[in-house]
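Take a look at the structure below.
Showing chain A:
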Amino acid sequence: MADTIHPIHHPAHQAAARGALEIRGLTKRYRVSGTPFTALQDIGLSVAPGEFVSIVGASGCGKSTLLRLIVGLERQFDGEILLDGRPVAGPGLDRAIVFQEHRLFPWLTAEENVALGLLKSHHPAADKRRLVREHLELVGLGAFAKAYPSQLSGGMSQRVAIARALVARPRILLLDEPFGALDALTRSHLQAELLRIVRAEGITAILVTHDVEEALYLGDRVVVMHPRPGRIAGIIPAGRLPLAEDGGAPGPGFGHDRADPAFIRLREAVLAELGAGHAQPPARRAA
Partner candidate 1 sequence: MSTPDLAIAPSSRRLPARLFHPRRLQGLAPVLALLAGWEIASRSGLLDPKLLPSLLTVAGRAGRELAEGRLAVDVAASLARDIAGFGIGSLAGIVVGLALGLSRAAGRLIGPSFNAVKQIAIFAWIPLISVWFGVGEEAKIAFIALAAFTPVAVNTWEGACAAPCKLMEVARVLEFGRWRSLRLVILPAALPAIFAGLHLGLINAWLATVGAEYFMTVGPGIGGLMTEGREHFHMDLVLLGVLLLGLIGLALNTLAARLEARALRWRHR
Partner candidate 2 sequence: MTNLELSRAAHESALIAGNGRLDFPVETDPKPIGALLRPALRPALCVVEALAFPLALFGLWTLSSRLGWLPVQILPTPEQVAATLADLAGSGDLWFHTSISLLRVVQGFALGGTAGLLLGIAMGLSPRVRRTVEPLFTALAQVPPLGWIPVLMLLVGIDEGLKLLIIAKAALVPVALNTQKGIRNVPDSLREVGAVLAFGRWATLTRIVLPAAVPSVFTGVRYGLTSAWLALVAVELLASSEGLGYLMVWGRQLFQLDMVIAAMLVVGLVGFALDWTLSRVERRLQRWELAGS
């Protein structure tokens, strides 16, 4: 895997808009075999431009549903979802999502899959080619540009999906457990790269994860959700936590210092909040 990657020059960089998200009284119901089922109830959340919000919660509490609503795939809901003040009405290139499953197009190679992210943006073809290559390198798959998804492992596919979401420089990036299938090393590398890009470009990021440490390491705030009906149980601010350091100076790609006592206290707080929605605390991936 490439160790240092030079900052990517992105044509959309200058145009980087704000990316403020405002959710008010959001309720989403599904019909499950005839009877209504409340997947999300009265969600309220405002995310500042450039903020990094992590969401944790038990399986089935509606995290994916929330992301699908924000990205505009679900049109039926009560309440408001405002993006820079304008209501979300369907998907758009200002938002990108990395789905829980990679959802690569099996008939396209890795680079063609990433290029799809630029299909609807108006850069010159040469720029597009360069961006695709650089983003593949960014996720450490420069050597696999010509591989088909069936030739990639689950984690590699997920990295291609991350590159596809990032390549068009969305204002808001939604990630649904993107690092679940990765080994610890690749994961921390990608976490750092994600933070670096998101901070450098001022992208607003919302990350769903089952890993409380990851949520605190990356997030400025951690939203804890409870199931049945899916709702926000608490929001834990983590922005004040000290950054991890690399030889003295906090780098741009470093999240919060996991060893710091404050971090550990917050971790306990998040776990307690999670456990409150449950008789048993949900299983947690070993960090």
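Candidate entries met the following condition: all candidates are chains of the complex that A comes from, given by their letters.
Here, a residue touches a chain if its C-beta (ideal position, glycine included) is under 8 Å from a C-beta of that chain, and two chains touch if they have at least 3 such contacts; residues count from 1.
In this text the structure is predicted, and so the values were computed from the model without any measurement.
This complex places chain A in touch with one candidate out of 1 or 2, and it is 2.
Interface of chain A with candidate 2 (complex): residues 71-73, 90-93, 95-97, 99, 101-103, 105-109, 116-117, 119-120, 147-158, 164, 168, 181.
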